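Have a look at the structure below, then the notes.
Heads up, one of the protein chains got dropped from this complex, but the rest are sitting where they should.
Our next item is subunit A:
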Amino acid sequence: MTMELDVFVGNTTIMDEEVYQLWLDGYTVNDAVRVRMDGGVMEECEASADVLLSDTMDQYRTFQMCERLLHSPSKLGNQLLFQIPPHRQAMLIERYYTFDDGFVREVLGKKLSKGTKKDLDDIGAKTGVTLKSCRRQFDNFKRVFKVVEELKGPLVENIHHHFLLSDKLARDYAAIVFFANNRFETGKRKLQYLTFQDFAFCAGQLISNWTVGAVDNMVEDMDVDLDKEFLQDLKELKVLINDKDLLDQHKSLVCTALRGKTNNLNEMETNFKNLSRGLVNIAAKLTNAKDVRDLFIDLVEKFIEPCRSDRWTSADVRLYLTHYNNSVHLLDTFKHQVVWNRYMDVVKSSINILHVRLDESEGLSCFMEKKKSQRWGSCSSCRSPHSLAPGQTGGGLRDLFWAPTQPGRQQPVGRTHRSGRRRSIRKKDSLIAARGGLPHL
């Protein structure tokens, strides 16, 4: 029976989380009904397709009416139109601002402009996210960007308070805003193996070390813009490669420290000057906006690729960087320790994560190959980074490796392929996979 009119309004607004997710994912009412039918809701309460359709319509209408409020979540708390219990409000907001990792990876570092918005259908097609959902996510990015752009105080805090998001989500948005503001290049082929979470981690490092906010916490845009003075100071580091004595001294200090701790000592020794030159040059060029954008590409090209060609393990990289960093403190003539630390803290952890990921992505392929021949074989090449990673990298990185492994669920790393009804669950899995849980199968 098709109704001319069919509404159901509860004093406490009734919302089904499953339908909400379908709505967020941009399903049409009819598609949502089909998905729900397949999900077996009908048996639950002896419902018919009519009932399901009417319920879905009602809920969609409710969500549409709520959407306006979700654009400024603080309004949701004191509006009078809908009586929604606080924990449901939190759920509504959190889910509304949750994004697909695959989608965000595509727009990360791009200007949040109309031009990008026009490309959303392509991105949608590429990532398997519906256009409607793409638009919502894009608009969310833009909205958050606009609001926090002019605010004083810490970026994450601001997002947290203005959009009432969970800490995790607020951090992710901070990363998105930060990347969009500085327009970091992330789309190059060489960076394709990196997930959003990898970049988010780097963004966290950058925000807490390189921005204005790292030194002064009551300025506008303190967490969004890099500290110009600091970038200027970085030029001073050139002395490390330009001064021959300093360079040799540094090299010997590093090599002494590394002796007996690694198998790749020779390669490290031969490459030292090259690598050091690479890192210091990156630092010195950061006054150029263009070079800031290429920061990640430079790190990959100047450091990670040479390491890869010498088959350093992630442990090697970590070890090398630690000593490379520490040894500088022993150089008596070097006067820029503070700047050096501020620079290296970020570079060290970023390179670590970039390298670990590369290791994994290749480890994965090696794992896949092995798997073909020998079932349940373990991959030794990718085990080492995992055992090393936690503890050493601290907070931000730790949770990247914490994801429990779940046998039987495989997703290619870095991209979430989504279809079908159990998306909300599967998405979590893909996140886990993206964080490196997968190789532990």
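Rule of thumb we're sticking to: a residue touches a chain if its C-beta (ideal position, glycine included) is under 8 Å from a C-beta of that chain, and two chains touch if they have at least 3 such contacts; residues count from 1.
We take it that contacts and distances are computed from a predicted model.
Novice: When you check the chain that is not on display against UniProt, which of "Adaptor related protein complex 1 subunit sigma 3b", "DNA polymerase delta subunit 2", "DNA primase large subunit" or "C2 domain-containing protein 5" does it turn out to be?
Specialist: From the listed options "Adaptor related protein complex 1 subunit sigma 3b", "DNA polymerase delta subunit 2", "DNA primase large subunit" or "C2 domain-containing protein 5", the omitted chain resolves to "C2 domain-containing protein 5".
Novice: Determine which one of A:14, A:131, A:239 or A:257 touches the chain that has been left out.
Specialist: A:14
Novice: Mind pulling the subunit A residues that touch the left-out chain?
Specialist: 1, 3-14, 44-48, 50-52, 54-55, 57-58, 61-62, 64-65, 73-83, 85-87, 89-90, 151, 153, 157-158, 160-162, 164
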